[in-house]
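Of the protein chains in this complex, all but one are displayed in their positions.
Should a chain be cited, it is by its letter among A and B, assigned in written order, with residues numbered from 1 in that chain.
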Amino acid sequence: MRIVKLKKENLFPFLEVISKEADLWAPVKKYEDKHVFKAVEDFSEIDLDYQRTIIPPRRILLPPKTNMFEATQNTYKEDFSNVSKKIIFGIHACDVNALVIMDRFYNFAYDDPYYTRARENTLILGYSCWPDEHCLCKSTNTHIVTEGYDLFFSKLDTHYLVWIGSSQGDDLIRKQPSLFNEDISDKDIQTYLNWQKEREDAFQAEIDFIDMPDLIELKYNDPLWEELGKACLACGSCTNVCPTCNCYNVYDKPILGKNASKIVRCWDACTLENYSEVAGGENFRENRADRLKLWYTHKLQAYISKYGKPACVGCGRCIVSCPVDINVLTVGKTLSGEKVDAFWKRFNLQVKKEVRK
Amino acid sequence: MENSKLKIGIYELTGCAGDALLILDCEKELIDIFNAADIQSFVMAKSDNIEGDLDIALVEGSVTTEKEIEELKDIRQRSKIVVAIGLCATVGGIQARFLDPKEWNERFKKVYGNIEMTHTKPVQSKPIDAYIDVDFYLPGCPIGKEQFLIFFTRILKGNPPEKSQNPVCVTCKYNENDCLLKKGILCLGPLTEDGCGAICINHNLPCAGCWGPLKTGNRTSEYYLLKEKGFDVEHIKKKMANYSGTKIASFLKELEKEKK
Partner (left out) sequence: MKTISVEHLCRVEGNGGISATIDGKKVTEVKFNIYEGPRLIEQLTIGRTPEEDVSLAPRICAICTLSHKNAVLRAIEKALSVKVPKKTILMRELMHMGEIIESHSLHIFLLALPDYLGYPNAIAMAAKYDLEVKIGLEMKNFGNHIMKTISGRYIHGENPVIGGFGKFPDKKDLLWIKSRAQQFMPFVLKTVSLFCELDYPEIPEDETLYACCDPGNGKFGFWGEKILLSNGESIPADDYKKLTNEFVVSHSYAKHSLYKGKPYSVGALARINNLGERLDGEAGRKFKKYFNEHWKKNPLYHNAAQALEILYCFERIPVLVKKILKDENTPKIIPYSVKEGKGTGLVEAPRGLLIHHYEIKNGLVSNVDIITPTAQNAEDIERYCYIATQKLLDEGQEEKIRDRMDLVVRAFDPCISCSAHSAQVRQGKTDEWKSKLETILTHEEPAFLGIGNFRQGDDAVGIFIGKQLRDAGQKNVWLESSTNEMESFWKSNAGKPVIFLDAIDFQEKPGTVTFLPLLYALNNSSLVHKFSPFVTGPLKYNQLKKSYILGIQPASLKRGKTISPCVKKATREVLETLKSRQKKNRHFKDKE
């Protein structure tokens, strides 16, 4: 692995050079305190001082709704219009690690051409970050990157240290080597190490993932799931914002005036009540409870048993998204016997109280 | 060819005519729509209407007069498939909110005095499924163009339309909006049927629920959540009721009981 140095003022010139042949996606501010990845032309829009985008970058590779192909009775034409050369710049360590999990998923049983083709055409330029109170990635060991990136930028005072993670990354540097500096001094290395140490100490949220598979096994019939199910709004947000969720649904969209249909693929979420058979009533507790159990079993048990690490990269998105505070932190902590302060807890207490009355 | 086209009727009961207008708003597709189907009756758009047997009847509006009850029953009898389009037809619309017939009577008197209507007697607003069987529902106040076109094309081609039951939150997240509910704003997204494209939240405004209530929505939880966030309970109830017509009556009654 090679490391080079880039002066801060050389960043935009570098982006200028590399964005000639590819669309550059980078974080931009959408709300006062919230960012999204956007294809940028005007670099002044880029805001690298961000925490986490609302939706993870998998959205760039597989948008929420894509047209897969157009079919008539005996023909079909694939639509790869989302496949184009892309560079995602400014992506944090958790999200880089999440893409590694996605890569594995979409190549697992069979190759998903819509994902893999888009992925093959995309370069990942990571960027260092600083944790807030919701970042869990130290617990999931995804706060650092070891694979899955082409370049990774660590921000120091006056310049970036740039890790080169692939030969394509190297090619990017070679487009204008004069922007970079190969000699990295001992002082640079020391600054970086200091920074890294401070960062490690800055993490506030923590859970122990090692015991999760066992805990889930043991607590499979725990009233906890019922409680979660009672409070869950089945809004699907936790699933849609999670960078390692990947379910989708396929439906056809017939074309008016033609004997043909478009086949559309769109994100699906296991937390939604989409196919509930029960009509009319208000009580869907069991369903919601079962769905959440499935979700957490997948994230915290099945994946760990198989790959030795959770299917959670600790990005904290479910924590900032779920309106009723059901998230990997409050669920994980409850599973390990800790007390948590969350709406779903308070709600269940209140409902119990009212029933008693 | 002419004979193989499905016979369609588009009807309006009491509403704002927004759903029929939305069909006319498909300017680019309008000619295709008229070509693909045999539009037998569409009072808003044409004057040579034929009232006979139909394959599909699209009915907009809530039932608000005795004459409309008769009309609706007649439409049902003549049609193989009846589709309720728009909030007024699916849940009764904003006008169906008076759950108590007494209250409705009082309000009616306030507006119209004691005058006796000579043409037809008014009744309290109800969705069309209060009087006839409905095969499909296409919600929205008014219905969405994209949703309508997919639905219409599917039904023309004989594919049963998808019964989507997602909340607005799903599309809201597709559009990468920041969650307003999480920020403490009264957003009804989780309780409302998806289909509008989460337009309000795209404009930084909370969902008011105009696609009608999601059958499976967890109203109890959101009710307590909003209460905890400091909203007045009467205000929450009114908000939830505004676009729910007669469909969440049992939930509202439960809440009343709880209060006592």
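We take it that contacts are C-beta pairs under 8 Å (C-beta built on N, C-alpha and C of every residue); 3 or more make two chains touch, one makes a residue touch a chain.
Keep in mind that what you see is a predicted model, and the values were worked out from it rather than measured.
Across the entire complex, contacts from the unshown chain go to B.
Contact with the undisplayed chain is limited, among B:40, B:64, B:79 or B:153, to B:64. The missing chain, though absent from the display, is touched by one residue of B:6, B:36, B:210 or B:248; that residue is B:210. If you put the missing chain back, the residues of subunit B touching it would be 12-22, 24-25, 27-28, 30-31, 34, 43-49, 61-65, 67-68, 93-95, 97-98, 104, 107-108, 110-120, 122-123, 125, 141-142, 144-145, 196, 199-200, 202-205, 208, 210, 235, 238-239, 242.
Keep in mind that, in the parts below, only the chains that are shown with their structure count from here on.
A separation of 36 Å divides the Cα centre of subunit A from that of subunit B.
Those residues of subunit B lying in contact with subunit A across their complex are 29, 32-33, 35-36, 149-150, 152-154, 156-157, 159, 162, 164-167, 169-170, 173-174, 176-179, 181-182, 189-191, 215-222, 224-225, 228, 250-251, 254, 258. Listing the residues of subunit A that touch subunit B in their complex gives 30-31, 34, 36, 53-55, 59, 64-65, 230-237, 240-241, 251-257, 266-267, 269, 272-276, 278-280, 282, 284, 288, 320-324, 343, 346-347, 350-351, 354.
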